[in-house]
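Note that one protein chain of the assembly has been removed; the remaining protein chains are unaltered in position.
Chain nomenclature is as follows: A and B, assigned in order of appearance, with residue numbering initiated at 1 for each chain independently.
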Amino acid sequence: MTNQRTISRESDLSGQEYQWGFVTDVETDIAPKGLSEDIVRLISAKKEEPDWLLEWRLKAYRHWLVQYETENEPSWANIDYPKIDYQDIYYYAAPKSSSQAPKSLDDVDPEMLATFEKLGIPLQERAALAGVAVDAVFDSVSVATTMAKQLGELGIIFCSFSDAVKKHPDLVKKYLGSVVPYTDNFFATLNAAVFSDGSFAYIPPGVRCPIELMTYFRINTEGSGQFERTLIVADKGAYVSYLEGCTAPFRKTHQLHAATVELVALDDSEIKYSTIQNWFPGTPEGEGGVYNFVTKRGRADKNAKISWTQVETGSAITWKYPSVILKGDNSVGEFFSVALANNHQQADTGTKMIHIGKNTKSTIVAKGISAGKGNNTYRGQVQIMPGAENATNHTQCDSLLVGDECGAHTVPYIEVRNPTARLEHEASTSKVSDEQLFYLRARGLSEEEAHHMIITGWSRDVIKELPFEFALEASQLLKVSLEGAVG
Amino acid sequence: MLEIKNLQASVVDIEDSEILRGIDLRVNKGEVHAIMGPNGSGKSTLANVLMGRLDYEVTGGDILLEGKSIVDLPPEQRAHLGMFLAFQYPAEIPGVRPWQFLKAALDARADARGEEKMTVRNFSKLFDEKVEAVGINPQLVKRSLNEGFSGGEKKRNEMLQLEILQPSLAILDETDSGLDVDALRIVAEGVNSMRSPDRSFIIVTHYQRLLNYIRPDVVHILVQGKIMKTGGPELALEVEKDGYRNYLPAGATA
Partner (left out) sequence: MTFATVPAAVEKYSTAFEAAETRKNSESPAWLNSTRRQAWATFSELGIPTRRRGNELWKYTNLRPLAEAEFSFGEAGSVSLDALKSNGPWDDSWDTIVVVDGVYSDSLSNLHGTSGLVAGSLASAISSGSGEVERLLSSLAGREEYAFTALNTAFIDDGAYVQIAEDSSLDSPVQVVFVTSGPGHDGDSSRATYPRLLVDAGENSSLTLIETYINLSGSAQLTVPVVEIFAGRGSVVRHHRVQMENEQSFHIGTTRVNQLADSTFSSTTFAVGASIGRNDIHTQLAEPGAECTLRGLYMTGGQQHQDQEISTTHAKPHCSSHQYYKGILSGRSRAVFSGKVVVERDAQKSIADQKDLNLLLSRGAEIDAKPSLEIYADDVKAAHGATAGHVDRNTLFYLQSRGIDEDAAKAMLVRGFAEEMLDDFKPKALRDFVERVTDYRIKILLDESDTIGTA
């Protein structure tokens, strides 16, 4: 049943703008293109999954097929792309060396490690020094999880999703699909059917995770989709900060990324989830790039808090709405976002805050930067359900336009079904003014540095929410991503 | 230090918008020059053109700094050569703290000159000292650059930058406008303490007020884009008494 072959790996490095455009030479264990029940079964078999999980995947697959056949692929977003051929995608590609399941970092393919070096991920000892535990997902398969032992002493579980299925099936079974059911939306359904790996974290009651947990995602195989699934559970009174980074090599063909992230914050717990998304955005002429259709949602129980922070600089298309279901009384949801669309990039991103419990509170700060021919849309929904007494929301959406060929759009949806709610939505649109540029240049900054300083300053309310090291990386990414758009 | 030869300038893309109509000026090392003139005389334009503001176009003449023409240089390179403009209306830059901004400005200059960058520790020390010296509320410099600053606070912030960047040629564009007497004294003390044989100043002002505190070596009267008279400090006193009417063409009023 296994069909293995090695695909050609030509690296195409003509685009200097995208610094992370390299391809790692690792033999890949790959399933044939296309989606079918057999492929779903193959993925499940490869992972040696229990029957209940295979059944869940199959239910998702069948549901997806109905959606697909009735043309229920979402079309409301302000994005424009050719129809995706779901039969022209590899749904499973694992680096071959992983089939021997690395026992420690020493067993990991050295070339893969070199890849992570290039990415600047502090794996190995550097991870420990930096206080970061890394779970690296490489073409959908978790390569190595560092620091698991140290975390284990606190009862914290941090491992690949596959490992979690094997070692902690009860936890996975209890929470998988509890926030994002397999019927949720077209892409989440697809993910439920074919997800190959991802990260799993569980923080036991009352435990404050002492370090930042981190996953680095990378798509390597050409023509492959990446469908990782992440599940984070903070038990009562627990705290965790989780970081996620994403890169993909330079490819002239589009790659599909349809991930799902579920967060469960039980009573009195807090989850802080930060993302730096730097998938390949396509060439300046609009060729290639990742189609990023991601479903992220958290459930906050009583007094719990979920905070999403994202810096979205990559992808040809970003379709992403990290959301919080504020189920418990006094729960808090936050969303801080900087999204950048340069050249031909299109971003349609925002959040959903669903207020169910009493005294629930949400804050949204969304910054959209449009440059080149990029189009950036903030789409956010704030929903106050009838029982959400005294719910409050504050939303601030700011757009910055760099150049006169781009577009900046703001589409908030405000739905209020309880009269005691208080909501405010503010938005502004601006550009980098000539006065600001001259002022900075008169002090000696180059035009590009001046732009960068103004833009990162403008984004500061979001960037300051990131852990320190990520904040520096985010600022650098904004700079690199805007090259060619300013000056 | 600075030599301006028959300088003519207009607003970019607007016909018949000539504002500077042939200015000649020579500022030697260590000198303090005051440029005075009525509203609309072109004195602020001169300050901005010297710094390379892109809204203006030099249509004739030349500007030489240490003997080299700077007319074609972008503003940042003029800054690297030691020029400094204290703005009449400093821009507000959200999210950028004065500390970060000044460090970046010093670093950019060090890079351009091939010098070593100041360490964060030394810079912090210098910054704190100068903040105290200029009398800026320390809370203010933790906020965004110029955002929500009062007029006086903005001017003090300009003086802070002047003190830290230690330029060889400082141009003050109506720095005295909107300042109370205390603030005026602080500005003047800053300038006076920085006077040195290696540093020149051009002080652009409408009123003689600031010159009570900073004694200029040379005073120029600028009217309708031309320097009508050059003299010593006594010229400023004369303007204080008689206004600019002696320098206006027949029939005009000021």
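Side notes on the structure shown:
By definition in this document, a residue touches a chain if its C-beta (ideal position, glycine included) is under 8 Å from a C-beta of that chain, and two chains touch if they have at least 3 such contacts.
In this text the structure is predicted, and so the values were computed from the model without any measurement.
The undisplayed chain touches these shown chains across the complete complex, A. Touch with the chain omitted from the figure is made, among A:Ser36, A:Ser178, A:Thr253 or A:Ser428, by A:Ser428. Across the entire complex, the residue among A:Gln255, A:Ser331, A:Ser399 or A:Ser459 in touch with the chain not shown is A:Ser399.
Across the interface with the omitted chain, chain A contributes residues 70-71, 74-76, 384, 386, 389-390, 399, 401-431.
Methods note: only the chains that are shown with their structure count from here on.
In terms of their C-alpha centroids, the spacing between chain A and chain B amounts to 49 Å. Here chain B touches chain A in the complex through residues 51-55, 74-76, 78-80, 84-85, 87, 89-96, 100-102, 104-106, 108-109, 112, 144-145, 161, 165, going by the rule given at the top.
Against chain B, in their complex, chain A makes its touches with residues 433-436, 438-447, 449-450, 453-454, 456-461.
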